[in-house]
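Got a structure here, written out as structure tokens. Questions coming.
The complex is shown incomplete by one protein chain, all other protein chains being positioned as in the whole.
Entry: subunit A
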Amino acid sequence: MRNEHAIVAEQFDDPVQEYQAATLGMWVFLGTEILFFGVLFAGYAVSRFNYPEAFAEASRHTDVVFGTISTGVLLTSGLSMALAVRGAKLGRDKAILGFLILTILLAITFLFIEGTEYYHAYKEQLIPAFNFTYESPHEKPVELFFFLYFLMTGMHAVHVTIGILIMIAIAIMAGRGRFSSYYYTPVELTGLYWAFVDIVWVFIYPLFYLVSRA
């Protein structure tokens, strides 16, 4: 028989308690994450309220096609992550591994598209405090828009990168047969985390790519 992760950490009575504690811990952690991003969303709301025209103007400089494709890629990765978790619950190592690798590839694609967009912004001289040059009466607020754009997508990208690293670790564990239909907590928690990363993007996408676009 395979190693069934028989060892429960010393402070817990049984695997059920350990599972519940880990899951609750993850939910609380995601709660803190929401508030982290919340500050940036609040900053966006206030700035946009102060400069509606400048924000409309600035949003026409983001690339809606790229933005939409990357949204599609990220949501697809959410699906494949969910399938990996399902594979774990059914105790199918191959399924976990396959879907995790797919998720990782999609995540890398997402980062690649985002990198391309950053490069375009660089060429158009739209990176605040770096090479920002913009001729318009709205110069300062447009810079503010791009400051928020880079900060929020950048924070999100950091989360995607951390997600990729976690998924690689989980994939290695799956490859070694560490999971079973009795013990799959790490896979499930990674799934929760990835769902959060998806959801944050679902808010970022319309704010920077869609709204006030004419």
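Couple of notes before you dig in:
The working rule: contacts are C-beta pairs under 8 Å (C-beta built on N, C-alpha and C of every residue); 3 or more make two chains touch, one makes a residue touch a chain; residues count from 1.
The rule is simple: contacts and distances are computed from a predicted model.
Hidden from the displayed complex is a chain whose UniProt protein name, among "Cytochrome c oxidase subunit 1", "Small basic protein", "DNA sulfur modification protein DndE" or "Deoxyribose ABC transporter permease", is "Cytochrome c oxidase subunit 1". For the chain left out of this panel, the touching residue among A:Val28, A:Leu90 or A:Val158 is A:Val28. For subunit A, the residues in touch with the chain missing from this view are 10-13, 17, 20-21, 24-25, 28-29, 31-33, 35-36, 38-40, 42-43, 46-47, 50-51, 128-129, 140-141, 143-144, 147-148, 151.
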